[in-house]
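Excluded from the complex is one protein chain; the other protein chains are retained at their positions.
As written, the chains take the letters A, B and C, and residue 1 is the first residue of each chain.
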Amino acid sequence: MPQTSEPLNPNLKDDINASFAKLVLMRTIGAKLVRVEPGEVDVALPFRDDLTQQLGYMAAAVVSAILDVACGYAAMSLAPSGTTILTVEFKVNLLAPALGERFVARGHVIRSGRTVSVCGGDVAALNANEEKPIATMLATMMTVKE
Amino acid sequence: MPQTSEPLNPNLKDDINASFAKLVLMRTIGAKLVRVEPGEVDVALPFRDDLTQQLGYMAAAVVSAILDVACGYAAMSLAPSGTTILTVEFKVNLLAPALGERFVARGHVIRSGRTVSVCGGDVAALNANEEKPIATMLATMMTVKE
Amino acid sequence: MPQTSEPLNPNLKDDINASFAKLVLMRTIGAKLVRVEPGEVDVALPFRDDLTQQLGYMAAAVVSAILDVACGYAAMSLAPSGTTILTVEFKVNLLAPALGERFVARGHVIRSGRTVSVCGGDVAALNANEEKPIATMLATMMTVKE
Partner (left out) sequence: MPQTSEPLNPNLKDDINASFAKLVLMRTIGAKLVRVEPGEVDVALPFRDDLTQQLGYMAAAVVSAILDVACGYAAMSLAPSGTTILTVEFKVNLLAPALGERFVARGHVIRSGRTVSVCGGDVAALNANEEKPIATMLATMMTVKE
């Protein structure tokens, strides 16, 4: 059950959008921040041939990339202003081939702490009429002064 | 202690090089396979501005990308010919900012199984005269018929 | 979102109860199987002084023990009869001190596969009038012939 307590940062959407704009890797792979709510952040990524592995699926690390960012900003959405988030560690399970027109990583906060937060995330592959889970993450994030 | 038992595939270097050449993401980010031994595989990556996060370090997912590949091919180096490796899951701990001229991910097999293998990997950041550990991975890989 | 597809084993409740009865460790620590549904299994444990760590909380490994079992039987609840489940790996995040009168680990299946299943689990500490999340697990299970 995601933790969606009151945010400590009144400008969280602006702050997270501004921070996301500095994530060069996200621009490089074509990912977009598509939803920011207190404790929940979604990142979307269209399929791209240049990010695939040997079987033509999106590479595990690309799936991890959008999960990591969705989880990190979910943590940041409950942190005080003037702080940023560093990834301490994450674990990803790949559930199905990363094939689809588009992928959405949905990160949520499981526990928001002053220093350490725990987040979960799921990635779905989206096609015309269906949505399929392809990966899940459990991550530990650290809040640091910016 | 890495497991470096006798390889089941006499052409492992050729097979792994051929497989790596099909990893489009590795070409996209500029990673190279720099060492293939039974049970041990290294992947190198030069620093690139377009793969960074908000503080200018290489993004966690990029570090994970080369670790995942080094671990996967370490597993493949002990698997029979005619098989390929899928990542079941991995966990990465980030140890220090991913700053350096070049990064080397070193994957090794901890346990080689018929279906499931367990691998470990470490990434070092390399500068002129020093090498610094920046990340470590523990991963579960699955061997499937090609 | 838990996967609660149709069970392949018509006797799943009996089979899982019979298997649980053979888990000597669960008897040793006083854990009980309290709910078995397709894709979801709960295990309860009363607080016990002899299972604590240096600060008087239930030890992380005890919390992991009931999570591991809840996740394993959640996987088994969707597997064919005549099979059993082995834990390949798990990751646990501790969210809060394990203090309470009673603990309930709730395991669910995230992806049920023929060989490999992925499960999630959460532990709550229960007191008179409240329930508090104290740990979460993401686990990989393997189905093997009994």
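Details
As a working rule, contacts are C-beta pairs under 8 Å (C-beta built on N, C-alpha and C of every residue); 3 or more make two chains touch, one makes a residue touch a chain.
Everything quoted here is computed from the prediction, not taken from an experiment.
Within the full complex, the residue among B:P7, B:G39 or B:G120 touching the omitted chain is B:G120.
Summarising the interface, chain C meets the missing chain with residues 19, 22-25, 27-28, 49-55, 59-62, 64-65, 68, 84, 86-94.
Touching the omitted chain from chain A are residues 88-89, 91, 115-116, 118, 140, 142. Residues of chain B in touch with the missing chain: 1, 91, 93, 95-96, 110-111, 118, 120, 122, 133, 136, 138, 140.
Here, only the chains that are shown with their structure count from here on.
Set against the Cα centre of chain C, the chain with the most distant centre is B.
Over half of the residue numbers found at the chain B and chain C interface occur in both copies, marking it as a same-residue contact.
No other two chains have as many C-beta pairs in contact as A-B. Chain A and chain C have Cα centroids lying 27 Å from one another. Inter-chain spacing, taken between the CA centroids of chain A and chain B, is 23 Å. Chain contacts: chain C has residues 91, 118, 140 touching two or more partner chains.
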